[in-house]
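All protein chains of the complex are present and in place, except for one that has been dropped.
Chain nomenclature is as follows: A, B and C, assigned in order of appearance, with residue numbering initiated at 1 for each chain independently.
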């Protein structure tokens, strides 16, 4: 036995026919919340990682790639986002990115799993970086669809950052078309909506297409985009929707100017990245029926 | 024991801290050539796969993504490619893509490993699709650097498609700057050169940067580009170099028009994909020092 | 990537919570027969291996441990075995061991899976070593229970060497009590019966106990025994039954004398091994209710 061989591993099974293994330095938490099997580990390759129901949710080394790609296209495309809704986003990093935009005055974050948020708050401080303590933030523990059904508030931007829909509850209610229809009633006329929309490749885009279809049938514009996330070992898809604007039409210079105007400097997202996100390869366009 | 669980697996270790596993239907060949440990397998997820020295080289389901991205930007950027050099490319799929361009009158393919080429010819017919039998093709079994040192021929386009440089021989001689200097002497004034240049992500771009630096110090223009390849589970990098042209400056419309003019329709590459390939995300641009 | 890392692996899952991996040099066959998923591989650690429905059946390096332990206690305990029945035993190694006993004049081997026997005959010659060509052997391709229901022959020794009963068909019919009752009608008064009876440890003996119970309710004597098989990574159980004799009561000297008298020298089985086989540790005796 070679004592230097790592003995603790995280296994992710994207399908019955593929497995990913990450070696671990330590396991900070592993257990069930009311809604999910949750592990928070420290890996050698990607630093700390959050795993929900066997899927890597985000990793210290590249969570900014995911969260910047999810949040900023929709935020930048709104001329002056004031009130923002986040559905899911338990780690607090989506919240952190939203709060970078200086026009934001209130954010409601609705997550169903208070135990998960508490674990992330305590064990993943580099994700939220104090965002939960920002006075502009209201944290609500509820099902996102229930919240939307009951609230009277309206929002300029909504970000949906929930687990993969491939499992059933609790995220299933979020990926139904009826949710988008309800949500749209709470969005202003210039509003934009971004939804994390699962893996997007020529090999695997079924779940993504379901999200895209639902948003296309609800909003005037709904556009897919994608970015590669190293610790996911895959190209990750998002959909941004709006009745007012086609986000994919912004030029790199326009994006860069908006970021400058708002005083925002990011690691992953800028005008050039915007081009990359929205210029999908032909094979994927074909798979999406474009 | 669940009899439906796959029992044969391919393991790839991108580092000591990560492993990928692919389940197999069958193993068509596994053994050593004079230069490499070679396995040719049939996987459930990606169809047939060629593995050299433990690394996935190409897979039935997405080899077109790799080979189109490697070949066409350099070919399209030359106004009328007549003579082409391929270094490596044992599967014959790089050759297949080069031969699509109707102006091509001769292709010299130089591969060091005749046993590997023979195995691919026999076991991977969907890769070469008869390209080895094209009368325009001359197949030379030799070290690429030796061939360049001795030949008097010159080429319009050169494509370097050899294994990762991280292992030592035989590919190491190809990734030295001196090789690029030698090769440049055999290229015409409008010539373009494309080199497969390993993984390219914020997490892993050391080998890529070495290729980019060598080409930048040899050619007027050398530009990185990247595409996601599902069976590599990573973003794959290439460098295209030329004294005459900056390939990244072609617009999507220009690319699409050239492909139409040449009568070429592809699965992965077109004007939109060209934008995607050359608009690298900010994190990668930063890592590349741009 | 370290090119010296093995890339082909066999995975065996004894439960949802444990996995064994064996690195492979090559895969000689992998496919489905009418009855089973069969792989024949060459491993680094154990030489050639036969895997049926995801379970290691026997390995070049230690198949003699399994087959000698299965066959010889029952053969030695019969004063002069003349006619022998083998149910299963597709590799031909059980047959090989039976034929060592010089009094044997006829062996009927009944295996349901002719394709499996053919593959073993061709690819595993070190298992059968020509036993199938012995003129004393009659090979019948049939379900063992059906054969017993129809045959008029009787036997001195019967050896049941079929796959684990945990899967359903085809072996399930063999592990029913009714099979033992039928079989007993075809056994002479001095007859002995040996049955491979799955893993036998304090952690895992449920399947073994089922076999033991069935044989105890059918025969005057039925005794469990076990031996460690390296490529199974476990202690393997057998049951030997007889109306005439308690096989566990033979002393080491008696066993050694019988083997000398018959001119048989083995690698694994002798008087000392007999003691080891039949002196089960207390924990296992407790689990078996003794």
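Here is the rule we go by: a contact is a pair of C-beta atoms (placed from the backbone, for glycine too) under 8 Å apart; a residue touches a chain by one contact, two chains touch by 3 or more.
The model shown is predicted, which means the values in this text are computed figures rather than measured ones.
Visitor: For the chain that is not shown, enumerate the shown chains it touches in the whole assembly.
Guide: Checking the complete complex, the chain left out touches A, C.
Visitor: Pick from C:62, C:97 or C:113: which residue touches the chain that isn't shown?
Guide: The missing chain is touched by C:62.
Visitor: Can you name the residues of chain C that touch the chain not displayed here?
Guide: So the residues of chain C touching the unseen chain are 6, 15-23, 43-46, 61-62, 65, 201-204, 227-228, 230, 233-235, 266-270, 272-273, 275-276, 279-283, 285-286.
Visitor: If the hidden chain were put back, which residues of chain A would touch it?
Guide: Listed in rising order, the touching residues are 1-3, 5-14, 21, 24-27, 30-31, 36-37, 39, 41, 51, 53-55, 164, 166-167.
Here is the rule we go by: only the chains that are shown with their structure count from here on.
Visitor: If you connect every pair of chains that touch, what shape comes out? Choose line, ring, star, complete or other.
Guide: It is a line, because the chains touch in a row without closing up.
Visitor: Between chain C and chain B, is it the same set of residue numbers doing the touching on each side, over half shared, or a different set?
Guide: Same, since over half the interface numbering is common to both chains.
Visitor: Once the Cα atoms of chain A and chain C are superposed, what angle does the rotation have, between 0 and 180 degrees and to the nearest 5?
Guide: Angle of the fitting rotation, chain A to chain C: 180 degrees.
Visitor: When the C-alpha atoms of chain A and chain B are each averaged to a single point, how far apart are the two points in Å?
Guide: Averaging C-alpha atoms per chain gives centres 33 Å apart.
Visitor: Between chain A and chain C, tell me the centre distance in angstrom, where each centre is the average of that chain's C-alpha atoms.
Guide: Chain centres of chain A and chain C, defined by C-alpha means, are spaced 56 Å apart.
Visitor: Averaged over CA atoms, how far is the centre of chain B from the centre of chain C? Could you give it in whole Å?
Guide: Here the centre of chain C sits 52 Å away from the centre of chain B.
Visitor: What positions in chain A touch 2 or more of the other chains?
Guide: Within chain A, no residue touches at least two other chains.
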